[in-house]
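If you scroll down you'll find the structure; I have some questions about it.
Take a look at chain A:
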Amino acid sequence: MPEPLLEVRDLKVHFPTEDGLVKAVDGVSFTLQPGETLGVVGESGSGKSVTFLTVMGLVTTDQAVIEGEVLFRGQDLLKLPKDEMRNIRGSKISMIFQDPMTSLHPFYKVGYQIAEAIRTHQQVSKHEAHDQAVEMLRKVGIPKPEERASQYPHEFSGGMRQRAMIGMALSLNPDMLVADEPTTALDVTVQAQILDLIDRLKAEFNASVVVITHDLGVVAEHCDDIQVMYAGKIVEFGNRRDIYYGPHHPYTWGLLGSISRLDSTSKERLQPIKGLPPSLIFVPPGCAFHPRCPYAFDRCRTDVPELLPVDGHHASACHLSLADKERIFQEEVMVRR
Partner candidate 1 sequence: MGCATRWTQGREDELGGEEVGQDEAWIHESTGFDKGRMKERGEVVTTKRTAKLLALVAVLAVLATACGGEGEGGESETPSVEVTQGGTYRTSAEDFGFTGAFDPTGEYLGSAWGLYTSLLLRNLVTYKHVGGVEGDDIVPDIAESWETSADGLTWTFHLKSGVEWGPPLNRDVTSADVEYAFERINAKSLAAQYGYYYTGVIEGMTGQEKAIKPVSGIETPDDSTIIFHLVAPTGDLLYRLAMPATAPMPKEVAGCFKRAGEYGRYVMSSGPYMIKGQDELDVSSCDTLEPISGFDPTKYIVFVRNPNYDPATDESREANVDGVVITINTNTEDIYNKVLAGELDGTGYPAGEPPAPILRQYLTDPELEDKLKIDSGDRTWYIFMNLLVPPFDDIHVRKAVNFVIDKAALQKAWGGPSHGEIATSIEPPTVLATTAEYDPYATPNHEGDVQAAMDEMKQSKYDADGDGVCDADVCDGVLMINRNYPPFSDMSPVIQDNLAQIGINIKVRELDSSTAYTTDQTVENLIPIAANAGWGKDYADPSTFAVLFLESGISCTGQVNYSEVGMTQAQAEECNVIDAWNAATSNGQNPLPNVDEKFTECNAALGDARTTCWTEFDQYLMEEVVPWAPYLWATVLSTLSDSVTKYEFDQFAGTISYSRIAVDNGLDPNTVPVG
Partner candidate 2 sequence: MGRYIVRRLLWVVFVLFVITLITFLIFFVMPPTDPAINFAGRQPTTELVAEVRHQFGLDKPLVVQIGLFYKRIFFGDEYGWPGMGFSFVTRSALKPIILGRLSVTMQLALGAAMMWVLLGIPTGILSALRPRSIFDRLAMGFALIGVSAPVFFLGPLFLYLFWYKLRLAPGSGYYSIGQYGLGTWASHFIMPWIVLALLYAAFYARMTRANLIETMGQDYIRTARAKGLPERRVVFKHGLRASLTPVVTMFGLDLGALLGGAFITETVFNLPGIGAYAIKSVASGDLYAILDVTIIAGFFITFANLVVDVVYAFLDPRVRYS
């Protein structure tokens, strides 16, 4: 196995607030291989975005207590001085965000905003940067990129804006692209186009991609590995097949039940998980998911389950026995699907 591009070890991000300590990320470890696409799934508040904002250096020690290691090509990003981290950000690791409507600055032209990213990291003239920006717009499939470059974000449609954001993110040929809910705010038809675009560009730019989503359906066709997060912890990890066809965690089952399919026409088929995500200040003892888990038993209320591998790759954090997991999945979850 080659050296991982990114290795996160026991990452903890705790925000002190007036109400108490918010344990947004509470001991997360994973690796990302070059060229791999990782899906990170979970409800809002599960810590999936904070994890990668921390990796990006956008959550800093000014705001939060951060522990653990974030090794990027073997170098611990958490220990880097701010300026060096800033140099990596945008050039080596890029990120695009959920809402393309608000992610671009409304007062600056789209081409300028891309060129600004380029000029931050490369010594090029304004003119060159602008040309490169136009080229990126062309690559992300924006028609008439020369004209579009001198337009303002509000003159773009939502999908176009997300394309522009992707163009901006990839303009410096990063090793890693973090796409945080890249399609959530978009029309269903546009969602697929954007995901396909990410796929295509990933190949072209030879980058690793992390897709953060609350919707397992989104990552279904595009990810190699998927990790499911709940209350600041990874509760299940596996490849695409593991997660879709043999998930071991009741929370993953719940997520599968609430997949929105591209071919679905009725919202009635969505079965959201009962209850609300837990408070990150007062995390339930034992398994954090137990108050919402229909299969919870005594041990779940006291002991925190570890993330234990089932086989070489697939792992889950649940006290149910393997047999129970397979039986329940077959008899109760699959039936409903």
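Candidate entries met the following condition: all candidates are chains of the complex that A comes from, given by their letters.
What we mean here is this: a contact is a pair of C-beta atoms (placed from the backbone, for glycine too) under 8 Å apart; a residue touches a chain by one contact, two chains touch by 3 or more; residues count from 1.
These numbers come from a predicted model, not from an experiment.
For chain A, the touching partner in this complex, chosen from 1 or 2, is 2. Considering their complex, residues 56, 58, 86-91, 94-95, 97-99, 102-108, 116-117, 120-121, 152, 154, 165, 168-169 of chain A touch candidate 2.
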